[in-house]
Each structure stands twice: as structure tokens, then as C-alpha cells.
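Missing here: one protein chain of the complex. Every other protein chain is in place.
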């Protein structure tokens, strides 16, 4: 049962916020009037303004022109539409690139990135740092008390399209950061293992960014550089946040990209924002994009500590920056939006309000498409506005989960480095497979770090915890001892925080919890599969990977029927303390995972609802009651037995038919 | 019926010219004597000389050595072989690269391109401009009155291998060109939509070339840069042309690459040459390369305004710069050559006379191959020389077409920019599909711009007119009103000349002509197809694309049986004025297009001959009569009913058998 703190920072909006990015500077003033009229028609309550407006506000260095923005904010306020005011620092102006060419991003191969795009410069550039504080302060000073402004939106999608930089300025900052981190060169040389390949550093100034070199660069250096780059971006955010806070009291956010970027450690970032917000775009190549969406939403809620969050951007239909931009089918936008709400979002926002006629994203869908108000999209946008009003009661309610999946950005960064045993060890694929099993079983999951207090969960799943600190391994072991069920998949607990193989070998730090040793990785040839013999007699296939697994207390749940490890254990379970530790040494897909999870649920005392295929069911609980949100992604109607009132239709009953493609939001009685 | 102007510039050669590039500098003087002897044996009448000879003529800056060239020209003239004298400016000498390193090409990522290849430097370089005028003037002055020289060949294949440049010199020239084009920064900012992603320019000097940036660069900027780069190359050509004209009176050409490069807007270039010439190479990966060849030839004739043109380069057999260099089969070289003639070429030239022993193209076939005069190729080369003499009568005759396909380089440039709804919107594929339908139906086509006077055509086809100016849309609408049949395929009329989505949405500018609205693009997933239900009951499949199409006056010809637009219109026809506007909102291949074109031909009063598969039939008409050229690309003999005399065999009859792989050229009686 979630905890409801008496107060939490939230923008001054009633109900669930609805709206999108609004870029009036792309349109003549007469269009603005139409915009606010149509926003009201659609039920829009909140718009993000100014995200890319630097050059039009600070027209030259230190010269400000707020007139057009004054007018826009007044107009919006006059129509009752609140504003999420952006700082435009994701795209410095042409004059900045021209005056500070040394701030331009240098890629790993020495290329300098120019202007003319969604520009970004080096996050370590002193000139940039100075400029962002100046523009953020100026905006905050002017609009701190503007009645339209209910929140602040710093920057845009930190890390995209520029995450790291290899300029000399950045190299210097990296050295400073390392000196702070390691204290001495001896410590750094030890941590990085510079004895390998003769990389010993005799002086700090010899260290550079991991730019292009004759072969692969030291993985510990690359991992630290990723940490540093994340840190530098966060410093930029904090500088802006603090500048705003000097003048203004509204909540401050920056829009994350949960599972769709991976550059920034959002667990760390979330500590520094008042409200967590997220951008999410369906992956067209994904045949079940609703599952990727659910991962994004659950992850966002988890980094937000279970508190309500904002869906800051998604799309009404197709996206033009994927190889194939699949348009959403009728009803799909509503299902997507309400799935985010089901998993804790209290705001549904789009990129963007009105489709741009010009520029790189003119084929990106919008709330008001090129085809105008006679279009299908516009009809669905206005209907969604009405629906969100109908379910305003959900605001502030929470989602509870008994299962957590480990999601550790740092481990993913490490796993993504070069020269692993095979080059397709894909943590996203593994997380998705385990998550999909739980999603299809109707089991709501949180995401967590291995260092978190896990005692609230009955089951913790580690699909891809390649990097595992000793203390975190002890935390997981304690979780098992105290009655939890831990499920670990292969290529976990391989290295420590410096990407060094754990003393004692692979998986050594989890040996107590799992009761097995991994002696050798046995990757399978691409395109081959091998049979798995389960103790219950079933045979399934798996692929990609086997291991030379030695039992050190665990029982065998399945063994390899063929492949390089033929005859040896494949899946094991060890009773340890009051709990159990499972280990899966091969690649099982969501289907094959049934063999593991049937038993896991049983021993953890969980009763998965196993809804009809394609039916997504999530509960939110709040001070005003509990809500079951049922979203039918399938092509057949499905029934759900939940006594209550469907807030969307005001229908009351004990069971509800969720029509194919439809949604029910049942206020439980 | 073509119009025959009393005079047109044409080199002083009798009959159809025959020959190729001749590079004597690669061979010792004794070989030259053998060359001219064998040229006479092969029937060669014209050779292109000096294309890559800069360093051997201007041995150092301003120092000229014409002695070897004098000798070569005298020798050729003495043997009755005319010369197309090249300016060698496509490959500046080593000394130029060394003296003017700042003239070297800079790629979008900042790489400087060096010497040692088919070198080219920045077309905007002042040093290069000065140097090309000097060498062109020197050549023209010396050889203006040499009796061998019947024409001038400026440069070689403008745009290959270097089309654009990102040096600071070019950036400055780009700014000048933009200032001229837009007059004010306000106009430029509006046209480019710089409000998007914060790209506003406050000063001219902030603008650069669209070099590499963190994400995609402003599409309007890239489109203008393409226009500018084309313009700069043309300025180079004009400088040389004018320098030659100061001294010499012979016709001046430069060799185009019709549909095989796409960099230069040949409609514009053709205005400035005296004679249009083209290079064409079969695409080995194409299973029916004869259709690609026909497109090239028809396009070349079209940019030449219907006037005779020269095939300046093609190959006797295999090419070594494609992944797989397929050798031509016996008879194929003659079929290729005569297909060009059929479509208006009055010259058949090859790259090159004698196969090079050294360098990058030594595995490229030639008229005189490494295997020498006992080879199959040499036999066919001499036979072709004889055949061209036999059909000399065709010289000056013309080709007439009732159908035009829109071929708009500028639209193609725009369509090829990034972040379209899907990344495989291929205009070449669409043009080919429609062209192939017409080719297989025996319907000869011209190519045209949407701004052209189209009244001479009964049918105009727009397979891929993504960019359409408002005035051009009005021209097309007028064409329909006045009785024409317009056939438009999907993703047409999407943007204006600045790559901005047309006001009113996709296809809005053609709504009057077509009677439909496009509300949304509905791309299909890769590899999937969908059924199309034609009003006549037939079902066919299509792929790649569907649209949310709304009828605004048009009738449905086919609708979608499945896919995201299931049930909605797919192909429509609207009667408008005295004509009709067809719209096809999905990807139909040449076969499926039969369903459209059967009706199109009927309503346009065209009677397609539908020759046996693989038989290509084209007519030329001239003051000395009409000629039917029949080329059999198939493996079976085919008959053709055309009373007359086959000029190749002097056979006379009313019907002729065109043997498998053979050609008939019938002077009609």
C-alpha cells in the first residue's frame, strides 16, 4: 500500500493536466488566437512554452526581448490555460555558436559539430554554463509571478542529441572530476587496471577523454567517462534550477526519457527535480509497443519514488525520426495516454500542439495536425480531453507493486562497452523478456536499484545486472535471507564498479544467495538453439548462451539437453534463509519463463491474474478510493470482474466488458 | 509531330558520330599510329581528347606544353577523325593541390580531400575559377581553328565525384548567394522556418553550410545548399564556356549523367550548352537495365528540348566500379547503342577507346580491350561502326511523345532530405514503376517539369512530385481543365519550394484537380502487403504506404481491403473540366498499374501497341522520312508489322521478324 505524504510539489492544476509543447513563435499572431480557442475546445489545461526560443528572447548576448512571450503568456492565462515555462538551453542561438566556437561539441573522432540543427554545445563549456544561468535567471525573474506559470521546464531531454564531448575543455574537466573521485593517480591506475596494455598514467595531465584510439579504449576509463558526462549534464541542470529558485517558487522539472535514452542515471536525477516528467515515443518496429510503454511508465514512477509524475511528451500518431513512422490506429492514442495514467501519470502531454509546417519534424504528428479540425486525430484529441476531465478523481492516487525488476543504468553503461564474450548481450532485450512475462501475467512491477531497500517486495528480478557492487550483492543476499525470492538471469554479477571481474570469478558475489558457480561462458553460435529439459518433464528451447554451471547448494530446475553444456544444470533454485535464489544461465523468452514464474509466484505467495491476452489491468489507490484501469490492446472484447463505476461512461456494474481497443476506468466500490 | 528548326548547333560531322574518349597520353607514340589505323577500321569518326590532361598541358602554373597535343590532333585529322576537345578541369594537377591547399574539398564532417584520385577541388575556390579560365582560354586560343576540332567538351561529369564543399570559402559564397536570394535575414528566417529548434539567425555571418551537427540540419537550409552547389558548378561551366567562346566558334557541350547522378538540375544546365550530351552506364544489379537506359535517353532528349543529342559515354561491356561488373552479352552493346539512337541520340560514344593498363579503371571495358583485335568485343565494335554508317540517314530526325512523366530534380533533392515519414520514399523507384508500365505498353514518353507547357501531351504522370510550387500546381490543374489526364502518385504536392508543408495540408494545391484530401500518411510496416479491391472486382496487393484519403469530388476506383486504411479509398479519379485527375495513394508496381493505365489510355485516346514482352519499339521522324527502331531484348524472336526497308540489312517487306537479341531499323514506306 503506497504511502501518501501530506504534501508534495505539484503544479497548481486541478485534475489531470492535459496539453503539449506549444511553439507560438512558429506562427503569426493571428494563429495564436485560433490556438487558444482550439485548446479550450480540446480541454487543454497546460502547455509547455519556450523550449526552443533562446534566440528570440536573448536576441544577442545579454540583450533580451520578452515582448512576444509576455503576450503569449497573457493570452494563455486569459483563456485559463496554465504554462509550463521552459528554459531554452537545449539549443543555444546562432550567436552563441559564433562567439564561442570552442564550446562546440567535439566527437570522439575529433569532428566539431556545428549549428543548424537541434544544436547543443559542450556541457562542460564555461561560456555555456554562464549563458544558461543568465537566460534562466532572466526568465525566472520576469515570470516568477506571472499567474499563467505553474511550473518550470529546464532544458529538454538532457543527453539527446548530445551526451558527451571530447574537447580539450571537457578533458580538463574530466581530469578534475577524476582527481576528486580517486584522490591519487595510484588509485586511478589500480581502478582502471592500466597495467593491462601498458596504459599506466604517470601524471594527471596525460589523461584524456576516451577518444578514438588504435583499438578499444580501457573499459573502466569509458565507464568513468560516462559517469562524468552524466554528472556534467546534471551540473548544468542544477545551475539552472538554482538560478530559477532564486526568483521563483513553482515546481521545477526536466523531461526524462526513461528507457529510451539510457545516457543519464535517472535515479540520481530524480533526487533533484520537484516533479518527475517523462517523454515517451512508441517504437514502430515493436510489435507490442504497449509493453515498452508500460516499462517506461513503471520506470518513471519508480524513479519518482512512487509519486505522481507527468507524461511530458508523447505523440498523437506517427513519428518521423524512426525508419518507418507507423501512424497510430483509432483509439490507440487514448490507450497509450490512459496506460501512462494507469501507471501513475497525472499529466498527459504531447509534442506538440500544432504540427510545424517547417523544419525537421513537420512529419511528426501533433494534437492539431496539418489536416486540421476535420481530422480523425483532432476528434480523438478532443475526446481524450473530455475523458481526462471525467477521470480527474484519479489525481494523486498511487500504484503498488509486489515485484521489482532491477534497472541499473550504471550496469547497462558497463555492459554496453566493447569486447564482451559476444557482441549482442542486450540488457534491454532481457529486461523486456522478464517484464513481458509479468505484464502478461497481470503482475504490476516496480523498477529498483540493487542498493535499494527491497523489503517491500516479494520478488526481485535481475534480468541483466552485469555490474554489481559487493555491498549491493550483500543487499540482494539479505533480501533472500529475509524471505524474498530473487531471480537472476545470466551475465549478472560479472564485474565490480570498475568493470573488473569480481574476485572469485563470475557470479561470485551472489554465490551465497544462489548456490551456484559460473565456471565459463558458453555462447551459442548465432542462429542455433538448444533444448532445455525441465525437471517436470517439459522440453523447451533456448538460445544465445549457456554456461558451465557448478552446483554449490542449489537444486536443478532444468538442465541442458544439448549444446556445449549438454547434461549440465541450466536453471537452478536454492533455498536460502527464508527465501529462495533462482539462477537462469540461458536465454529464455517470455513464453519459456512461464516455467520459472509459475513456481516463483507460488512460493512468493503471489496470485497473478493472467488476464486475457492483450488486456492490461493496473490499479491505482488514493485517498478518494481505488481505481482499476483496464486497457484492451487485443482485437477481441474481454471481460473484467471489478465491481464499481466506469468513470468514462458512468456505467455501474460488477463486471465490465472492455471492448476490443477500448478502455475502462472503474472506480471500485 | 516534332518541330524541325532550320538550324541548330551541331558538330561538323556527317551522319551519326561514332567513337569514344581517347587518352593517348597513357600510351607511347608508336601506339598512336596503331590507334588511328584501328579507329578507321572500326568506323570511328569522333574522339574526345584531353579530358584528364591538365598536368601534361599546363606543366606548372602558367607554363604550357602543347607539343604532344598538337601531334595527336594532327595525326587524327590526317586520318579523318574529328576531335571533341576537352577542357581538363575535372581533375586539377598535383601542382594545383600543392599550391592552393585551401581549395581542397572539405566534407560535411570537416575532412579535407587530397590528391591522387579523380581529383576535384572546391567549385567556389577563386584560385580554381582563375585556373580553369586560364586553361580553357589557352586551349581555345590554340585550337580554335584546328581543322580536327569540331566541338568542345568542358570538364567531365559535373558533380561527380565532388558535388558540394564545406570549406569556409564556400560558406562565404553561400552567404552571398543567400543574401542575393532572400534580400533580408527576416525573409531567410521565415523561409527556413528557423523558429523551429531555435535556429534564428541574427546576422548573415552566423550562417554556414549544412555541415555535420548534433542532429539533422534544417531541411530548407539543406535544400538551398543543394541549389547553391548546383549553381556554383554551373558558374564554373559558364566561365569556361565563355572563355572558349572568346576564341572559338564550335559547339560547346559538357557531358551530363541524366538519371544517374541527380546532383545538377539538367533542365537549367541544358539552356547553356549548344549540344546536350549524356553518359550512361548499365546498372548491373538491374534485371532489366534496358529500361533504365530508356529513361536516361528519354530524359536526355527531353532536357535537350527534343533536339538530337549525343551519347558521350557508355561501355562496350563490363564496368568495374559497381559491386558486380556484369559483362555485356553478344549483341547487347549494339542493342544499347541503337536504343539510345532510337530515343534521339545522333552520336554513339564510349568510355574509352583503348583499355587502360594502369589506374583505377583498367578493368573497365573499352572499344579496344586488353585482349585486342581478336576479341569478341572488337568484332562487335567494328560491326557497330558499320551499322551506324548504314543508318546515317536517321541523323536529325526526332522522337514524338504523347505522354510526359514529371522529372523535377529540385523535388527529388527535397524528398531525399532526412526525417520523412519513412526513410525509403524512393522517387527513382516510383518513376521507374510508372515508366516501365508505359515502356511495356509501347508508349513513348517525354519527361517534363510541372512548370512546362504541357498542352502538347494527352497524359501527364507525377510519380513523385513531393515539392510542388503553387504556380506549378495551377499549371497542372489547368492541364486537366483543358482536357488532359493527370495521374498523381502518393507523397506528391506535400511541400512548397522551401520544404514547408503546403498551407491546407498535404496535396492541398492539387485538390481542385484531383478531388481528394490526404488527412494522414499511413505507412505500412516493412515487408507487409495489403489488398486493394478494384471497382471491377479485381483484387491486387500493394505495399509500403496507405493514406487516410477523403473524397472531395473524386470517384473511387479502388479501395483498401485491409491495412490501416481498410475500407477507405485507395485510387481515385475525378472528372475536372475537360480532363481527369487520378490519384494513387499506395505503391503499385508496373504490373498493378495496368488497372489504372488501361482506363487512362482509353480516356486519353491513346492506343498502346503492347508489343511482345521485351520488344522495344520507338519511332523517329525526320525530313527524310520516318524510322521504326525495334529492339528485341527477349530470348524469343518477335514480329513487327511495319512496311519499309530495314536499313541494317536492306531487306524490304511489310512485316519483319526481329530476332531474339536483334535490332531492326525500318525506313518506313
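We call the chains A and B, going by the order they appear; numbering starts again at 1 in every chain.
One rule holds in what follows: contacts are C-beta pairs under 8 Å (C-beta built on N, C-alpha and C of every residue); 3 or more make two chains touch, one makes a residue touch a chain.
The structure displayed is predicted, hence computed values, not measured ones.
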Handout entry: Selected from A:506, A:534 or A:627 as touching the chain missing from the view
Key = A:506
Exercise for the section: Would you indicate which residue among B:78, B:114, B:567 or B:605 is in contact with the undisplayed chain? Expected result: B:114
Practice task
Tell me which residue among B:75, B:127, B:327 or B:561 touches the hidden chain in the full complex.
Solution key: B:327
Fill in the blank from the handout: Out of A:11, A:159 or A:210, only one touches the absent chain, namely A:210
Handout entry: Positions on subunit B where the hidden chain makes contact
Key = 23, 25-26, 52-56, 59-60, 88, 91-95, 97-98, 105, 111-120, 161-162, 284, 317-318, 320-321, 323-327, 329, 355-363, 365, 369-372, 374-377
Problem - Touch list for subunit A against the chain that is not drawn - result: 109-110, 192-203, 205-208, 210-221, 418-424, 495, 498-501, 503, 505-506, 517-523, 525-526, 548, 550, 564
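Convention: only the chains that are shown with their structure count from here on.
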Handout entry: Geometric centre distance via CA averages, subunit B-subunit A, whole Å
Key = 49
